[in-house]
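Yeah, one chain of the complex is gone here, protein chain that is, but the others are all in their spots.
Every chain is named by a letter (A and B) in the order it is written, and numbering of its residues begins at 1.
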Amino acid sequence: MRTYFLRRLFVLLGSLFVIVTVNFVLFRLMPGSPVDTVISPDFTPEMKALLMERYGLNEPYYIQYGLYLKNLISLNFGRSFQTRLPVWDELLSRLPNTLLLLGSSFLIMVVTGVALGIFVASRRGSRWDTVLTGSAVFFGAMPGFFIALLLLLVFGYYIDVFPVHGTMSAPPPTGFWPRVYDRLLHLVLPVASIVVSGVGSWMMYTRNHLVTTLAADFIRTAQAKGLSKRRVLYGHALRSSLPPLVTLFFLSLPNIITGAVVIESIFSIQGIGRYLLQATLRQDYPAIEGAFFFIAVAVLLCNLLADFVYRLVDPRIEVR
Amino acid sequence: MAELRVEQLNVVYHTDDGAIQAVENVSFHLAPGRALGIVGESGCGKSSLASALLRILPPEGSVSGRIYVDDTDILQIDENAFRTQFRWSRVAMVFQGAMNALNPVIRIGQQIAEAIWAHERVTKTAARQRVEHVLQLVGLAPETAHRYPHELSGGMRQRAMIALALACYPEILIADEPTTALDTLMQVQILLELNRLRRQFGLSLILISHDLSVVAHTCDEIAVMSEGRFVEYGPTDEVLRRPAHPYTQALVRTYSEPHTVKVGKGRASPTDAAAPTVSTTDDRRDGEIILEVKGLHKHYSQRRRSRRRWPGGVHALVRAVDGVDLTIRRGEIVGLVGESGCGKTTLGRTILRLEEPTAGSIMFQGIDLARVSTAELRRLRRHMQIMYQDPFGSLNPRLSVLETVAEPLHIQGWGRSMAERKSRVVQALADAGIKQPESLLQRYPGELSGGQRQRVALARALVLNPVLLVADEPLSMLDASLRADVIRGMMQSVRRRSLSLLFITHDLSSARYVCDRIAVMYMGKIVELAPAASLFERPLHPYTQALLDAVLSIDPGVNMLPPRIAGDVADHSAPPAGCRLHPRCPLATERCRHSAPGLEMFEANHAVACHHGAEAWTTYALRR
Partner (left out) sequence: MILRKWLTVLLMITFMLCMSMGALSAADGAWDGNGPYVDEIIMPIITDSEARYLALLRGEIDIYPDVNRPSDIRSFAADPRIDLTMTPGLHMFYMGFNLQREPLDDPVLRRAMAHLVDRESLVFSVFDGYVFPLAEAVPESSPFYHRTAHVAEYDPQLAERLLNEAGYVRGEDGIRVDPRTSKPLRTLTLITPTYEESPTSAEVAVRLAQTFQNAGIPVAVVSLEFNTMVERLLRKDPVTGERDFDLFVSGWGLARYPLHLYTLFHSSFDVNGGNNVTGLRDAAYDAAAEKLWRPRTLEQAYEAAAEAQEIWAALQPYIPIYSLTYIDAFRSDRVTGYVEHVGYGAASNPLASPWTALNIRRVDQPEGRGGSIRWLLFDDPGTLNILASYTAFEDQVLGLIYDSLITANPETNEDYPWLATSWVIDTWTTESGEEGSVITYQLAEGVTWHDGVPFTAYDVKFTMDYLKEKKPPNLQAVWQDYSHSIVHDDLTVSVYYNTVSYWHTYATGGFLAEHIWSDVDDYESFQPWREPHPEVEGLTKLIGHGPFVFKEWVPGEYIRLVRNESYWRSQG
């Protein structure tokens, strides 16, 4: 187990190294120089040169690269061109919003998705099955941002019940509970957007997996044992569908992070996703690199976690 | 003690293509403590019948008729009452294919306990004790409760399945093909287990099988089922000795045809004399050596089962072939027999260098195949061909018979046109035993029967006029009635072309009919090598003896004996020191535990790898 862990860690670090290198190369292949976008074009060439020098952008690439790696190791991504704040601090300050948004939507999405999947799998061929499967396909085909905008318009305007931007009122109410309520209210639409666009695939995945599992021989055994329908469904069918669901859970986390870019922008939420977007639009190298590193680490950790949890839920995987 | 009475049972499946009658007007009576065997080919409705008895048919199936357990018609009571009062508590079932029938992610003990809790309110401790009890009843250690199904061997899994069926101490047990996926040694053990349990608990047993010989030794009565009906139903002796229905007669006949005569206890039946086995001639015995394998090893560095591959995964060394010496002469048929996993398939593939050997030499017509270049190997391929077990998987469904058989010619660049190749294809098909080869040329594998397919596969192997043919279980996927044809085809072409054949099989009786010499393999090593007749008359190795014992006949007069080699094959990645059989061998001594016996000539042409060959023979002969 320990050697296994070390090996995985080694692989993880290797992947990370590749990712950060690609990251470095990619953004230096992009046309234009950061100075053009960051700074008013009115600047004289001499002034631009001064700026390039100040940010180390006119050093040869290999020196920039060495510096870059050195900084990554010390979690020093430098300061954002835009805000002059250390990128790491900025990312950390934005993390809670992203975690809250993604955490709550993911939880709700998975729980409802799996619940709906069980519901329709046990009623295969019924009207419920047709309706829910149809809607899942419908919403699954819609781009996420479109669903978000739809919700924004419907619940933000026509049925004016939920706030449409930010994570709090400006300014927020006083008192702890009113603040919590305010915060939750602001979460409703963004979370709903993520849930609506993702819950369908979870439902379908659960449903299809359960349907296959329900046809398996051991389900017949479980039935023949005299177990109740509930027990067969939950204790056997769902239990053995758990490993793939767990894998899906962790492997779809990265997608959710990507989705956060869109959702955070639409709902003006100060999170990692929006940070990445802003940084990219403004060619803010340190910020982009920092955000990508952050996301890469998150994704790799998800993979690692997936592997370990998979081992917990599927006894057929052996570790030595 | 319960009695089961079935009257006018019908099972109909309502599908999109209309109604399918799976069981039609079946009636029978099973007295308490009696055993009924239901025999029929797959699709005859025997599994639907079993499902109906437990009321676990899929939703599209409907049942009519009456099923009385004692005096209750179980088709008349509501589902919940049936579930709690009958299903599994009074009528339980052993499913076939225990790997799939047990939930892979739940521990065995839990799966058994669940069944108990579904019917009885017992404490955790009581349930655990019961689990351990039923495990012990079927000969499993109590610790097995903590295992997952994949951690058990096939035999252990089947035992666990039986333990699960016993969880609520049922009165009626239905066993649906309980031994089908098992090796012969294990099959006998499981059947004996069922017999013992039946006696011990006064169980009424319904044993469902496609194999007449399985029910012959277990059941008081036999029902032969065909197309949903009982075509014959009566006491076992009666049915086997005087089959009335033509279907039953045909079925019984397949067990008595020469090539599949079940050789019970080494008694050579008089009909065997006519078998070509005895025509083993000296010229074949002394002919030119085509293949000489020396010290062949094939070790796999096998990764542990893992969901994903990462560099530097955990390896385990599997010694699939571990030091084999073997020679095959021109025109000779050598059989290679052994339990599944003994390494016989790997040996066959390594000989043709379809697998890279780890060590050893393979002299084929004076050339060491283990060392030739790829180009040279490619040239030599035309002289050695392989034929696979599965005629469905080994033929490309998109190629016609002509294209299929001509393909090796094409690859080897033989002949300039299809027309030129065609005559050769036709000849090969004829040699393979196909009556009117021309009519078959433009057909596709999907349009052929299983037997025809296997003969087409044989023709493809023969078309290049090879010197050596390796046939890997060519019969195992075929129905009993088709085997005779395929075997005949093979034998003819071997004789006609002076072909050397390595015949890999787990079925001793067909090997006896086909082969000049037979090699018995156990855990990567050949343990006994002898002329077929000699091997059957004087099996020297305890393992060979056990295999012979385990061959079942349909003669109800012959009793099943518990095989003297019990238990399971050891872990291949950690073979036992000394003789590899010693943990299972009744004759094992201290010497067997430390030193591995080599394959040595015991008498002329009869080699055995056993420290106690002579003693083994004596005990065996005495036991008979």
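A few comments on the model shown:
Here is the rule we go by: a residue touches a chain if its C-beta (ideal position, glycine included) is under 8 Å from a C-beta of that chain, and two chains touch if they have at least 3 such contacts.
Everything numeric here is computed off the predicted structure, so don't read it as measured data.
Listed by label, the shown chains that the missing chain touches in the whole complex are A.
The chain that is not drawn here is touched, among residues A:Gln64, A:Thr83, A:Asn208 or A:Ser228, by A:Thr83.
Within the set A:Val120, A:Leu152 or A:Val232, the residue that contacts the chain not displayed is A:Leu152. The residue from A:His209, A:His236 or A:Arg274 that touches the chain not shown here is A:Arg274. Listed for chain A, the residues touching the missing chain in the whole complex are 30-32, 36-45, 47-48, 50-51, 79-80, 82-85, 93-94, 97, 149, 152-153, 156-157, 160, 163-168, 170-171, 265-271, 274, 278, 283.
Everything that follows uses one rule, which is that only the chains that are shown with their structure count from here on.
Remark: chain A and chain B have CA centroids separated by 51 Å (rounded to whole angstrom). Those residues of chain A that touch chain B in the complex are listed here as 4, 7-8, 11, 216-218, 220-228, 231, 235-236, 239-240, 242-243, 247, 307, 310, 313-320. Residues 54, 56, 83-84, 87-89, 92-93, 95, 97, 100-107, 114-115, 118-119, 148, 150-151, 164, 167-168, 304-308, 310-312, 314 of chain B touch chain A in their complex.
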